[in-house]
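With one protein chain withheld, the remaining protein chains of the complex are depicted in position.
A and B are the chain letters, set down in written order, and residue numbers restart from 1 in every chain.
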Amino acid sequence: MSQLYYGVAYYDEYMPEERLENDISMMLDAGINVVRIAESTWSTLEPQEGEYNFWHIDRVLDAMHRSGIHVIIGTPTYAIPAWLASKHPEVMVTTASGQQKYGRRQIMDIVSPVFLRYAENIIRVLLEHVQHHPAIIGYQLDNETKHYDNVGPQMRQQFIRSLQQRYPDIRQMNQDFGLDYWSNRIDNWQDFPPPESTINASLGSAFAAFQRQKVTDYLAWQSGIVAEYKQPEQFITHNFDFEWRGYSYGIQPRVDHFAAAEALTIAGVDIYHPSQQQLTGREIAFGGAVTRGLKQGANYLVLETQAQGFAQWTPFPGQLRLQAFSHIASGAKMVAYWHWHSIHNSFETYWKGLLSHDFSANPTYLEAKTIGADFARLSDTLDSLRQENEVAILISNQAMEAFNWFKPGDAQTNVYNDIFRRFYDALYDANIGVDIINDVDQRSARYRVIVVPALYAADDALLNRINRYIEAGGQALIGFKSGFSDQHVKVRSERQPGVLNQSCRVSYSQFVLPQQVGLYSCSDLQLDPDEPVDLWMELLTADDDARVQVLARYQHPAWGEYAAITEAEYGAGKALYLGFLAGKPLITRLVERLSGKTAAQQFPLITRQVVNKAGNRLMFCFNYSATAARLSLPQAAEEVLQGGSVNAGEEVCLAPWGVHIYQFTPGD
Amino acid sequence: MSQLYYGVAYYDEYMPEERLENDISMMLDAGINVVRIAESTWSTLEPQEGEYNFWHIDRVLDAMHRSGIHVIIGTPTYAIPAWLASKHPEVMVTTASGQQKYGRRQIMDIVSPVFLRYAENIIRVLLEHVQHHPAIIGYQLDNETKHYDNVGPQMRQQFIRSLQQRYPDIRQMNQDFGLDYWSNRIDNWQDFPPPESTINASLGSAFAAFQRQKVTDYLAWQSGIVAEYKQPEQFITHNFDFEWRGYSYGIQPRVDHFAAAEALTIAGVDIYHPSQQQLTGREIAFGGAVTRGLKQGANYLVLETQAQGFAQWTPFPGQLRLQAFSHIASGAKMVAYWHWHSIHNSFETYWKGLLSHDFSANPTYLEAKTIGADFARLSDTLDSLRQENEVAILISNQAMEAFNWFKPGDAQTNVYNDIFRRFYDALYDANIGVDIINDVDQRSARYRVIVVPALYAADDALLNRINRYIEAGGQALIGFKSGFSDQHVKVRSERQPGVLNQSCRVSYSQFVLPQQVGLYSCSDLQLDPDEPVDLWMELLTADDDARVQVLARYQHPAWGEYAAITEAEYGAGKALYLGFLAGKPLITRLVERLSGKTAAQQFPLITRQVVNKAGNRLMFCFNYSATAARLSLPQAAEEVLQGGSVNAGEEVCLAPWGVHIYQFTPGD
Partner (left out) sequence: MSQLYYGVAYYDEYMPEERLENDISMMLDAGINVVRIAESTWSTLEPQEGEYNFWHIDRVLDAMHRSGIHVIIGTPTYAIPAWLASKHPEVMVTTASGQQKYGRRQIMDIVSPVFLRYAENIIRVLLEHVQHHPAIIGYQLDNETKHYDNVGPQMRQQFIRSLQQRYPDIRQMNQDFGLDYWSNRIDNWQDFPPPESTINASLGSAFAAFQRQKVTDYLAWQSGIVAEYKQPEQFITHNFDFEWRGYSYGIQPRVDHFAAAEALTIAGVDIYHPSQQQLTGREIAFGGAVTRGLKQGANYLVLETQAQGFAQWTPFPGQLRLQAFSHIASGAKMVAYWHWHSIHNSFETYWKGLLSHDFSANPTYLEAKTIGADFARLSDTLDSLRQENEVAILISNQAMEAFNWFKPGDAQTNVYNDIFRRFYDALYDANIGVDIINDVDQRSARYRVIVVPALYAADDALLNRINRYIEAGGQALIGFKSGFSDQHVKVRSERQPGVLNQSCRVSYSQFVLPQQVGLYSCSDLQLDPDEPVDLWMELLTADDDARVQVLARYQHPAWGEYAAITEAEYGAGKALYLGFLAGKPLITRLVERLSGKTAAQQFPLITRQVVNKAGNRLMFCFNYSATAARLSLPQAAEEVLQGGSVNAGEEVCLAPWGVHIYQFTPGD
């Protein structure tokens, strides 16, 4: 695995005509060196129960191997065959709107023993058949696995059983979850009501956490099966996805990526993003940061991203290159397209692949050929890049779930992700390298700054670890609503922000929705005249303590006395508390205030600094705009894509949607 | 009951920690003299069938009594325990979208014999236990009872039985409801189709009326049970609510407040309203007027209103006082907050009480202390205030239901309430004191003006009583669509507006939606240049009769010949007919034209004139704005809140969101 991979998903099964040799020839022209196969083809592999057909698998494996193209085998379980649904209707998932009907993928009950039995069988049969094939470099478990909003009887009973184990005394559960409210007490396990219709956020969040746990269990179970067959050098990965808003928008609420990734030997992901004038690289960067974080900063596989995709995604000239190298700069060691050829029937006809429906060499394919050539040429330089980021953002599925139970005002979206993206995008746009973490522990000391947005539900232990991080010299930007409730989504009855008051030295007992409100500075913090106060607004009071100062207050006839941003010394560190959702420039300024560093460029000119396996420092420069951009290099460097040397301070020009990669002269 | 009450709902059951003595101490500081308990705590009272637990009830009753705080006991029936739903799934209500799942409150079938049996038992057990406790001043039946869109088999069968009794000859029902249309005839009771899927507005409205009747019956049944236990001096009330649009917006369609109130000894209500910059007092006033009307003008209890409430409701300094005295000015003798402490789990965590989650003395609590002190000091002056309004608005559940079957154009809201609020708000803003009535009868003669908005469905008798009221010297402003259909929602085949043509002397057979249309005056009525014509527009023709004059016509190329507003003499009275939804200023002018009176002030400066039990005249002055306001007093008076005397004609100044109460010098 010590090379850059350039890949596509390949479905011989979906072809309207014989294409294999033509396709491989076009792949080789484009530098494609890996294909992913099999992941949604159960019905072709096992057209009837117990009848197997390896025709497509075998011919693709053999042909790829002959051509030196590697293969990733996906277990075919994420789309079940019609005969299984027909024979065993109970394998269809039941959601709050009832049992689902056959048709879509990802509508099976992943805790159904019947489903698991059939799934195990097809995985074993397939792996038995292919396990010794030399083309195979690794396996993908299932695809974009989630719990599919499963509230079926199995899920429910297992959930109740898990609570029974956690709560030998049922009264403690009533206490933790506050079930007395609206007469929701449960004093007998057999009276447990349907968790999906509860109005109790504590119970509802516990159920959601359990549903995520079942995804973790399911992937671990598949991983265990695959491990029985795979060769030692073959990897096991999974294709994680993100909260979807027509593209990869934010943290996935239906899986705990960090927990589920433990079953993998390398993390994998799919990242889809706006394109054309809306191409910003933000999703590539945050998606990469999350996936890199799953295995302590290790490189990862982009198992799917768009080639042509939807009509609104058809890339402008240059964008496909820009995207590919943006993935690499984030730490990807594979960029693979979904998918090779556009599909002629069914649902994703307009989610186009690298080839259009006519299989001819279209402009996107022609641009891919330049990427494949660059990947091959620069594999040694660009494979296994290492990030050395000084800033991390703490995310939490638990906080997301709990916060989204209580969306401010009229919000309808996944508000946690709206907030996450506001913070993430601010730092991305300011060229501040960011890692994503899901815990604060001893390893966190390596970060100069940790940003904590909307950590709405957390146990005392995590909040105390944040305090300890600060005390030991760390710097934290703590966002509104953090610390508000405990791990049971019970609001703390101490003064808010609960345990974090210790480091932040600020408190509040009231909050409002911002309406016609501004900010004014009462410190050295510079504020723009129209600085937005969005979404939520806590009426903060700094502790009566010289170690905390108010940086800004609200400009408002009724709330003018309250603090909006405070800064506290705590031990050897510092804690900024932000009582509202700030605009991106202010977030940037606050993080820069903590880190003491300011980048020379900002969006749309994006720079990423990394270290390669030879120990050389590289700087990627991306122009995310339709107009040419200029920048001066801080030191002498060699441009590795087009070639040529640049002196320190020399100004270089990036074409619209252009990319440069500079390797700094060692010792310079 | 001869004092002002200042109260809170109190849930010892929901407390995350021991608080009782602390809470009582803070209550006493704030002048809280009544708490409401028990109303949603069935599962705590009866954690398993037949097992009872009075621990919370007893300790709260005893502690309150020791501190001199009164207690209202709510029957706990509006949120059922999980074990009841688990044991008897049939108690869950069935609506048009199916049988509801356990979780929310208010989802039981209030006509289910099983539910009624269990509900009766817990009421009797509770009352048996507490009935002699001296802290108790009264009982609240259930809470915000409605029919919960019940279309279950019991409701349906009882409805059909009621029709069988009403229609010994089924053919008459077919005739009254017009069931021949689209082959909907029913010639055999056993073929009666599901009423919830009917497309027949007559049948649908009859079913809705029956559903409301079942709420009336249910409350009367609970009242009967409570009456067996209560002491003679204890009251029976209910907490009515209103059509909800994120706050109390209009007349409640799912209860007939007037009919249901017959089971009560005193009316009660909850009123929630916009706050901060959107605080207007309108909901406090109309909600009070409705509730006052339920018992012929008697004082009522505000059993719930917001202290802090939602984030967007957190009151500006001064607003909590403004709200409290506005309730009193409307005739309330109790102002009670929902609720004492903010809840730490479940659904209403962000519906904050007087205390925040940290139980400390926040700014809202501190303001409440001033109210409690004023209530105590002024109880004699402000208790049992009497209104002497000269204008009444006639409302009708029947008309609302029928009209909303036929919403004009693209309207999606409860249009009847939109219209009601337009009329009500116009008069409120103009400081015209208004009562709400649900019938016109001999007692109505005391009103100088009756306003009749959208009385879409009414029997001949009511329309004739309106005519008689006018004939006898009353003045009426009759709104569009009044009189259009009969009590079966059968459109009248006489000329429109049916029976009201007699008094209004106007008719029409066509109507349109207003589009690019204005008004022009053809009388002494002053019209603004941009007077709006909203929602609906009847093409009126005045009778060929000298006793009717056209006040205004439509400005429109096609409809310019038609009258828009007419004025008719009828007997000793006068009838204005308004063929469209007018803007608030024009509505005000029309009512002032009838009453002959114009108030000196208008919104945001609101004045309310009342008489107290000593017979003194009081004037409340409310500044519903963020800027100071001035007014001159018509006569010498004493300001009772801050103290001090004012001479006739002297100008006084109200602070932003300020309130003054003037007691006029008798004889002055």
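The rule we apply is simple: a residue touches a chain if its C-beta (ideal position, glycine included) is under 8 Å from a C-beta of that chain, and two chains touch if they have at least 3 such contacts.
Note that the coordinates shown come from a computational prediction; the quantities given were computed from them, not determined experimentally.
Trainee: Can you tell me which of A:A9, A:M26 or A:A85 touches the chain that was removed from the display?
Mentor: A:A85
Trainee: Out of B:Q3, B:N184 or B:T665, which residue would touch the omitted chain in the full complex?
Mentor: The single option touching the absent chain is B:N184.
Trainee: Which one, A:G103, A:G643 or A:P666, makes contact with the chain that was left out?
Mentor: The one listed residue touching the chain not shown is A:G103.
Trainee: Out of A:D169, A:E233, A:D358 or A:D524, which touches the unshown chain?
Mentor: A:D358
Trainee: Pick from B:A201, B:I236, B:I343 or B:L631: which residue touches the chain that isn't shown?
Mentor: Of all options in B:A201, B:I236, B:I343 or B:L631, contact with the hidden chain holds for B:A201.
Trainee: Considering the whole complex, not just the chains shown, which residues of chain A touch the missing one?
Mentor: Residues of chain A in touch with the missing chain: 11, 13-14, 16-17, 40-44, 47-48, 76, 79-83, 85-87, 100-105, 276-277, 308, 311-312, 314, 316-317, 342-350, 356-360, 362-364, 626.
Trainee: Even though one chain is hidden, which residues of chain B still touch it in the full complex?
Mentor: Touch set of chain B with respect to the missing chain: 175, 177-188, 190-194, 196-202, 406, 408-409, 485, 488-496, 509-513, 515-516, 536-537, 557-558.
Note that in this section only the chains that are shown with their structure count from here on.
Trainee: Averaged over CA atoms, how far is the centre of chain A from the centre of chain B? Could you give it in whole Å?
Mentor: 50
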